[in-house]
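Here is chain A:
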Amino acid sequence: MRFRKFAFAAAVGATIFAGPQSVAPAAAETVLKAVMHSDVKIIDPIWTTAYISRNVGYMIYDTLFALDAKNEVKPQMVDKVDISADKLTYTMTLRDGLLWHDGQPVTAADCVQSLKRWSAKDSLGQKVFTGFVSEMTAPNDKTIVIKLKEPTGLLLFALAKPSSNVPFMMPKRIAETEPGKQISEFIGSGPFVLKRDEWKPGDKIVFTKFDKYKPRPEPASGFAGGKVVKVDRVEWLAIADAQQAINALSAGEIDYMEQPPHDLLPLVKGDSNLKIVVNSGVGQFTFRPNSLVPPFNNPKIKQALWYALNQEDFLKATVGDPAYYKVCKSFYPCGTPLATTAGMDGLLTGNSKKAQELLKEAGYDGTPIVLMASTDLPILTNLGPVAKQLLERAGFKVDMQSMDWQTLVARRNKKDLPNAGGWNAFDTAWVGADILNPVLMAYMNAACDKALFGWPCDEKIEKLRTAFMKAPDAAAQKKIAEEAQLAAIAYTTHIPLGEYSAPMAVRKNIDGIIDAPVPVFWNITKK
Partner candidate 1 sequence: MSDILVVDRLTVELPPGSDRRYAVEDVSFSVAPGEIVCVVGESGSGKSVSSFTVMGLLPREVKPVAGSIRLEGEDLMNASEKRYRELRGSRMAMIFQEPMTALNPVKTIGDQIEEVLKVHTQMSQAERRARVMETIGQVNLPDPDQIVRAYPHQLSGGQRQRAMIAGALALDPALLIADEPTTALDVTTQAQILQLIAELRARRGTGVLFITHDFGVVAEIAHRVVVMQKGKVVEQGLADDVLNRPQHPYTQMLIGAVPSLTPADRKPLDGAPVVLHTKNLRKVYSSGGLFQKKRVVEAVKDVSIDIRRGETVGIVGESGSGKSTVARCVARLIDPTAGEVAIDGGDYAKLPERALRDHRKRMQIVFQDPYRSLNPRRTVAQSMIEAPVNFGMSQAEAMSRAGDLLDLVHLPRQSLDRFPHQFSGGQRQRICIARALMPQPEVLIADEAVSALDVSVQAQVLKLFDEIREKFSLALLFITHDLRVAAQICDRIVVMQKGAVVEQGPTKDVFAAPKHPYTQALFAAAPGKQIGNRI
Partner candidate 2 sequence: MFGYILRRLVSTIPVMFIVALIVFLMLRLTPSDPAAIIAGDNANAQQVEMIRQQLGLDKPLLVQLWVWLSSLLHGNLGESFFFKKSVTSLIADRIEPTLALAAFTLVIAVAIAVPLGIFAAMRRGSLLDRIVMGFSVMGFSVPAFVIGYALIYVFAIKLQWLPVQGYSRIANGFEPWLRSLILPSLTLAVIYVALLARMTRTSLLEVLGEDYIRTAYSRGLTPLQVLVRHALPNAAVPIITVVGLGVALLIGGVVVTESVFAIPGIGRLTVDAVLARDYPTIQAIILLFSFVYVMINLIIDVSYTLLDPRIRY
């Protein structure tokens, strides 16, 4: 870019227009500027399930175990783990040289306390730790011993849980914070250090390389392997307007954009300075009916939904480019071990005739469906209108109410009737890492009042989920998962609406991006 003299120079003063290179930092520090899918308002990744807090967690915290690119559990902070023959005692030894950001060594006691706080909050953690773990101790600074009541194949998976809430390790004094309260000190042992004084919600959050971090020797793979940091400083800027973020990317003001809207990808493709990076991680659109209140308290009426809805329509309307979406008639992400289309024959194709018949049989009385549609998250915005149109075609009466996501989040907790402030249905999206199996999948929880909003209530599903935890091997797990899917279709806990991938846009000089379900910043280089 060159300095242009005419017209403006005289008016405002020539140096103003000298171009952005004049703003480059003085030192030869490499700074990676990124725009993430959301601004960081809360850091405590145990207290909240917000994905952006999870992403921050991967920057500053580390985990005992981690999933690699093949979704296999690998040790991370742990050096080795010994499992007793009866599969009831797990003895884990920490790696040497692990340090907290304040310089203190990481101890087993820190990890035990961190696991306690995490397991009090996380749904999988609760299931595993209250259902199976009998005792957890730290006999010395390096060793963690977990004893089980009965065997489960899920303990190590839980400790490597890739998405919210991730069992991140924190110093003991911080992990002693009540699980219901947010922590206020952010010290981890991860590859980046949070620059607390530069964290300005709504503006930016800054991380610097943790010099004393000791990466594992293996090459990085998924969340596992050596977390080698190759930039000095990472800044996440808050630019809410996606087009503006792409403009900034084009202008070189930022280097990395986590989630450019699919419709704007042509702008990225058209710019020779930019490239698109596609992650193998996927997201799943989901339709969640409220099983507690009429008319969806009638499973028969819910059955009509399976015929009314059509994955293709949702995917086209929200993603558009077939390169970035996939019809996937499975509760579990397609391409993962448990994926199955069992029970999905003829469903989710927009068969409105069949849906109408079912509604008639079920005696649907024309009660309007209050469909909550969120309007401020680009990826979700278009789901509501599509659902409305498809449901109406099937003979439902639909009262679509638009609101911002925060309002929706508040309202979906209400058990009232729709006309008294409650609701009937809404659409959302899950990342694949959150729905890998029936236990992890929060919407499959059918524990009535204890279930999440929507409150599905089905004994059979619950029994299958418990059985899944006790399943001895992968084959058994797969069989139970399939049965759970059939039960969930029969009951209709929720409806998968297809999968999408969310490509990133980065400048050409950015390389080494790890293919993981969560955007992580180690191994990235900036030339």
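Selection rule, in plain terms: all candidates are chains of the complex that A comes from, given by their letters.
The working rule: contacts are C-beta pairs under 8 Å (C-beta built on N, C-alpha and C of every residue); 3 or more make two chains touch, one makes a residue touch a chain; residues count from 1.
Since this is a predicted model, take the numbers as computed values, not measurements.
Trainee: Looking at the complex, which candidate is in contact with chain A: 1 or 2?
Mentor: Candidate in contact with chain A: 2, the rest do not touch it.
Trainee: Quick check on the complex: what are the chain A residues that touch candidate 2?
Mentor: Touch residues, chain A against candidate 2: 1, 4, 8, 12-13, 15-20, 22-23, 39, 41-42, 47-50, 123, 164, 180-182, 184, 200-204, 237-241, 244-245, 247-248, 250-251, 253, 376, 404, 406-407, 409-411, 413, 421, 442, 450, 452.
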